[in-house]
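Please read the structure below before turning to the comments.
The other protein chains are all here in position, but one chain of the complex has been omitted.
Take a look at subunit A:
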Amino acid sequence: MDYTATQSGFRQQPSMRLRNSPGDSPDGSQLFEDTSRAGPGPQAGYRNQQAGPQTAGFPGQTLLSEPMSNLAMAYGSSLASQGREMVDKNLDRFIPISKLKYYFAVDTVYVGKKLGLLVFPYMHENWEVSYQQDTPVAPRFDVNAPDLYIPTMGFITYILVAGLALGTQSRFSPELLGVQASSALVWLIMEVLVVLLSLYLVTVNTDLTTIDLLAFAGYKYVGMIVGLVAGLLFGKPAYYLSLLWCCAAIFVFMIRTLRLKLLSEAAAEGKLVRGARNQLRMYLTMAIAAAQPIFMYWLTFHLVR
């Protein structure tokens, strides 16, 4: 009975269709497809005018299931969107995703310039981060702004190159990759914590956030990778030479970047401002910058034999 009802309902379709849209042959073919599935008859007109194949899949046993399934779908989708809002809100409390997005707003030109700056910072003159109404400008528009893309990629590349180096010395096993990764990560976290602690002790009023410090600490991976690759390709003397060059470069880079953020205005411009506080801050800047080459050597020397 249902089938005859549907067929009669569908047979009413072509005349209605011809009145509404004369040139719609694809819809005509869809009509024939729909008749292969059992559907409630009187609702067929409503369904096909919506041209929605999504409800055609329901094996409509009763005529009442049609509005109910629409209702259920609407309710389900609203539940899903509510759930997603809740997850987003809670996640945002722990990991500031919007702030993280700023650090990843980079483009190719910025990455190229920054890598060049990390290896050769001696010609760059203006190290100030430009601001735009109290918020720092995104890294895409300012070479001096810290970003997290280079440190992240550098960290991953360092682990891969370390695996490569171990493999060429036939010391490789997959667990060692994990060991290298966690070890480097631990050193990174310890360095960031020590820097945070020392900044707190010296009571520096600075706008350096933790993520900024993480970014600065991650910049040394670029130098490490250069040194490791040179050591792999050309042997130990090349490793030492390139590491020396990159250490000096990172030292200068860190001092010039941190000087503007940690020291007071006058001292940052190069004038010697006497006073115990400024001296302490200068020592702190130099200590942070000097720690970078030490870490670079410590994390790579056991990989080049």
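What we mean here is this: a contact is a pair of C-beta atoms (placed from the backbone, for glycine too) under 8 Å apart; a residue touches a chain by one contact, two chains touch by 3 or more; residues count from 1.
Keep this in mind: contacts and distances are computed from a predicted model.
K.L.:
There's a gap in the complex where one chain should be. From "Proteasome subunit alpha type", "Electron transfer flavoprotein subunit beta", "UDP-arabinopyranose mutase" or "Immediate early response 3-interacting protein 1", what does UniProt name that chain?
P.N.:
Of the names offered in "Proteasome subunit alpha type", "Electron transfer flavoprotein subunit beta", "UDP-arabinopyranose mutase" or "Immediate early response 3-interacting protein 1", the absent chain's UniProt record gives "Immediate early response 3-interacting protein 1".
K.L.:
Looking at the whole complex, which of A:Leu91, A:Leu185, A:Leu233 or A:Ile294 touches the chain that is not displayed?
P.N.:
Considering all chains, including the one not shown, the answer is A:Leu185.
K.L.:
Can you work out which residue in A:Val119, A:Val202 or A:Leu260 touches the chain that's missing from view?
P.N.:
Considering the complete complex, A:Val202 is the one touching the chain left out.
K.L.:
Residues on subunit A that touch the omitted chain in the whole complex?
P.N.:
179, 182-183, 185-187, 189-190, 200-203, 276-277, 280, 302
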